[in-house]
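After the structure tokens below, expect a handful of questions from me.
Yeah, one chain of the complex is gone here, protein chain that is, but the others are all in their spots.
By letter and in written order, the chains are A and B; residue numbering begins at 1 in each of them.
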Amino acid sequence: MANVAIVASPEKSIAMRGDVKSLHRAIFIAIAAILIVAPFVLYPVFLMKVLCFALFALAFNLLLGYGGLLSFGHAAFFGMAGYAAAHAAKVWGLTPELSILFGMLVGAGLGLAVGALAIRRQGIYFSMITLALAQMVFFFCLQASFTGGEDGIQGVPRGNLFGLVSLADDRVMYMFVSVVFLAALALIYRIIHSPFGQALKAIRDNEPRAISLGFRAAQYKLATFVLSASLAGLAGGMKALVFQLASLTDVHWSMSGEVVLMTLVGGMGTVFGPIVGALVMVAMQNYLAQFGAWVTIIQGVVFVVCVLVFREGIVGLIAKVIRRPL
Amino acid sequence: MLDVFPSASSHAAAAAPLVSVQGLQGWYGESHVLHGVTFDVKAGEVVTLLGRNGAGKTTTLRAMIGILGKRAGSVKIEGRETIAMASRHIARLGLGYVPEERGIFASLSVHENLMLPPRVKPGGLTVQQIYELFPNLQERSGSQGTKLSGGEQQMLAIGRILRTGAKLLLLDEPTEGLAPVIIQQIGRTLAKLKAQGFTIVLVEQNFRFASTVADRHFVVEQGRVIDMIPNDELDRNVEKLKTYLGV
Partner (left out) sequence: MFTIFDIPVQALFGQLLLGLINGSFYAILSLGLAIIFGLLNIINFSHGAQYMMGAFVAWMLLHYAGIGYWWALLLAPLIVGISGVILERVLLSRLYKLDHLYGLLLTFGVALIVQGLFRNEFGVSGLPYAIPPELTGGQRLPFMFLPNYRAWVVVASLAVCLATWLAIEKTKLGAYLRAATENPALVQAFGVNVPLLLTLTYGFGVALAAFAGVLAAPVLSVNPNMGADIIIVVFAVVVIGGMGSILGAIVTGFSLGLVEGLTKVLYPEASSTVIFVIMALVLLVKPAGLFGRTA
């Protein structure tokens, strides 16, 4: 399949150039610094929403930007993990970190099932299959009893972290979410720049050639899919606890579309793009919520404009200008 | 034997060449394949592009008919500059293209393949005339195009171009992989076409075959024309040719 991530500047050697490494380190520190300062300027709940979606988008981009696979059903993992975490916290009374972990496992398992099926086809068919299977998950959630149907699971308790620290206060919850986010970002970064990540890019750029070099493409793709689904599950589980709600919106196909849009706007195939994309989209949604159906229309317009003239996305454009990979 | 062509017209000894290629450059994606091909073809002439595999002969034809993605330089057909024209407009100037792989469509029957290219100039052969020229095609007219043998597909590829009225033909290795009997038949067909005033640019590896119809031979190497050998001097230059072709 042709190279979807059109902006990833070719990293010619496994070891990255020193100046790029220090640039990324600086960015990471900057993000951490911003996260520390932000709650004094913006509402913690808004920030947590951004972080959860940023993680969702980062997970998605691992599959799209680096794996070259466009999943149009990622909401299934995000939303299902949310239901799982909500159920674990509310009905089983698990502590938050265990509930979220459970959500993540559910995401991983679902990812394994969906991925194993979807990978049997390439390109466009792959995307359609993920969409169809996600729709199946949606209908399941609609009809199953434990998901609460149209109402969803409400009143999810945030609980006490490790049984010790109460997460009821938004600021404390925010600290937890930030730490998890930074850890996940670091993990994703390491994956992308590891031999695994390199192999993945080789498969994305020229699968037949990679296979002839001895890479078992299907296994790499499946592994990436499961990783991506797990991290999406992590995001979904956290979101369920942040908002204390798991609902059908999170498994609906429009949610799958939104994460695609976030990644597109932020910059496919860049490391930090999805974060910017999530920030932009969540902020836009918050601002436009008063206009009802116009949100959908504007999202559509952004899609069209990005695909036609802005394929590299915000961070992709910056990366092009400063001539360093981001 | 039936003469299926209308009465012969004399070879046009036109002053200006029908086709003039100057400094033609061509790229496949990032790969720079043609580095300045220059040659000309007079009306009614048959010229061949000879050269090894990968020399740029097929690429030159592709550039001339306009299906090469990126090209530069000059290709003039009857004095008109075509370097920037879309292939469908170039075809309408009266060019007929028979690609190396023949390009017979699998999802079309033989008859549909034959009828596909539209008339670009008046005076093309009728279907009946083509069937008289290539009787095999009539027998198999209902079959799926790719069920034909290699030789039959070649006849179909040539036949459908003859229907269009194009008088300038670009033929890419018409004899490749074919049995000697078929090669002879194609040779006879080309001779007839030449007698009718067709202008032909032939890409061939088999210069013996080419010498039976061609007037001049251009040797192509690494995307450039490096030599021209008139047909009547071919025998004197066989050794030189063999070096060029790496035979």
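Things to note:
By definition in this document, contacts are C-beta pairs under 8 Å (C-beta built on N, C-alpha and C of every residue); 3 or more make two chains touch, one makes a residue touch a chain.
Treat the numbers as computed from the prediction; the structure is a model and nothing was measured.
Taking the complete complex into account, the chain left out of view touches A, B. Although one chain is not drawn, the whole complex shows that of B:A91, B:L125, B:L156 or B:L169 it is B:A91 that touches it.
Of the listed positions A:L213, A:V304 or A:I322, the one in contact with the omitted chain in the full complex is A:V304. The residue touching the chain not shown here, chosen from A:Y43, A:Y125 or A:F162, is A:Y125. Looking at chain A, the residues touching the absent chain are 1-4, 70, 72, 117-118, 120-125, 127-129, 131-133, 135-136, 139-140, 143, 253, 257, 260, 264, 292-297, 299-304, 306-308, 311. If you put the missing chain back, the residues of chain B touching it would be 65-67, 86-92, 97, 99, 103, 105-108, 112, 115-118, 120, 164.
Please note the rule applied: only the chains that are shown with their structure count from here on.
In terms of their C-alpha centroids, the spacing between chain A and chain B amounts to 55 Å.
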